[in-house]
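Chains shown are a subset, placed as in the full complex.
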Amino acid sequence: MQKVLVVAVHPDDETLGCGGTLLRLRDEGAEIHWMIVTSMEEKNGFSKDVISRREYEVDRVAEMYGFSEVHSLGFPTTHLDEVPLSELVNSISAVFKKIQPNQLFLPFHNDVHSDHQYAFAAAYSCTKIFRYPSIRKIMMMETLSETDFAESSRGGFVPNMFVDISKQFDRKMQILKVYESELKPHPFPRSAKSIECLAILRGAAAGCIYAESFVLLKELL
Amino acid sequence: MQKVLVVAVHPDDETLGCGGTLLRLRDEGAEIHWMIVTSMEEKNGFSKDVISRREYEVDRVAEMYGFSEVHSLGFPTTHLDEVPLSELVNSISAVFKKIQPNQLFLPFHNDVHSDHQYAFAAAYSCTKIFRYPSIRKIMMMETLSETDFAESSRGGFVPNMFVDISKQFDRKMQILKVYESELKPHPFPRSAKSIECLAILRGAAAGCIYAESFVLLKELL
């Protein structure tokens, strides 16, 4: 049985980036895990209401996916650069060692949000085969409103792996609705319309109705 | 007044790649020109019917855009690699020297179709400022079914210029309908749905309803 872990810097990244694929892998028998790297805290200016709304969303979404476990690391959102890298690495490493995932979905390394960049670097450094022998497949995902705003001259997101999510697409959209505060109408990049259009275009490249796409960084067969 | 030239390897590339932008530039007063690099010929196995259908399409499309002139170079389609580069260059150069364009829209250099690659190389070699002083802006465009199939490890199409075509989008789609034989239903990459989705996604990146996007190669201000 495959164990799959998605590294979501903020809740909703997992759904935007690989929601359909997670559902499909679970449909096919995999055990799926959700790591949430950051959290909102009152001391960083988030209201109790916002925080408890977010907690509700996480619980609701976790249930809809059927995640085996949610791994909240609790680092302060928009402040990952201030966390010593060794702390971030140790925290991620502890989860990897505990659940021993086979497949990892990571944020795209050039996402414009610095939290995504730091989380990617920390997670990627926990993938050496001789330390983490369970990890056989490492992918970067695309997160609308971050990946599409990556700096053009550093190289954009050019996928080499496409997953048919035609049967899972409706459920992905249902889950996204839970994050109602994060979505807005087009042309805001996290709109139902954008999300569907991206799935259609990736599908056109892959010969199916809806797809998600990824950059495979390493696979061991 | 700006003179704008699009280098279309095959008819419909101009519309897929920069149809909305051409319409907008003409709306704003520019003179627009259409170069068609290749043509179908009976000796290459195309039937008279297909050829005359294509001629009708070109005439109809030229009229709908209001192109000042159509420059058909007549090279054999899917055989550009067999044409001596100097012949291709001379033919393109003659048009550049005659109409003295200010803006060029070229195919993407990594498009999977070799005709696109050869046409790009030939056209780009006709852009040195000291030989072609009229040319001030050079862009590569994205052509669904070619650009989206470019080889991932050579670097994909990562745009740095976005043009709002919200007011021109309907006309672009009307023109595309002329090429009915080239379009098919989704997930075929040249479908009405794909084309709209791409315009929506590029719009989301640019803060507008519909956009086309480009790689600016050089601009002289």
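The first chain written gets the first letter, and so on, giving A and B; residue counts start at 1 in each chain.
Keep in mind that, in the parts below, contacts are C-beta pairs under 8 Å (C-beta built on N, C-alpha and C of every residue); 3 or more make two chains touch, one makes a residue touch a chain.
Since the structure is predicted, the reported quantities are computational estimates derived from the model, not experimental observations.
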With 2 copies placed, total copies in this complex: 6
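Everything below uses one rule, namely that only the chains that are shown with their structure count from here on.
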Cα-superposition angle relating the copies chain B and chain A, to nearest 5°: 180
Cα-centroid distance, chain A relative to chain B, in whole angstrom: 36
Contact set on chain B toward chain A in their complex: 144, 148-149, 152-153, 155-160, 186-189, 191, 193-194, 196-198, 200-201, 203-209
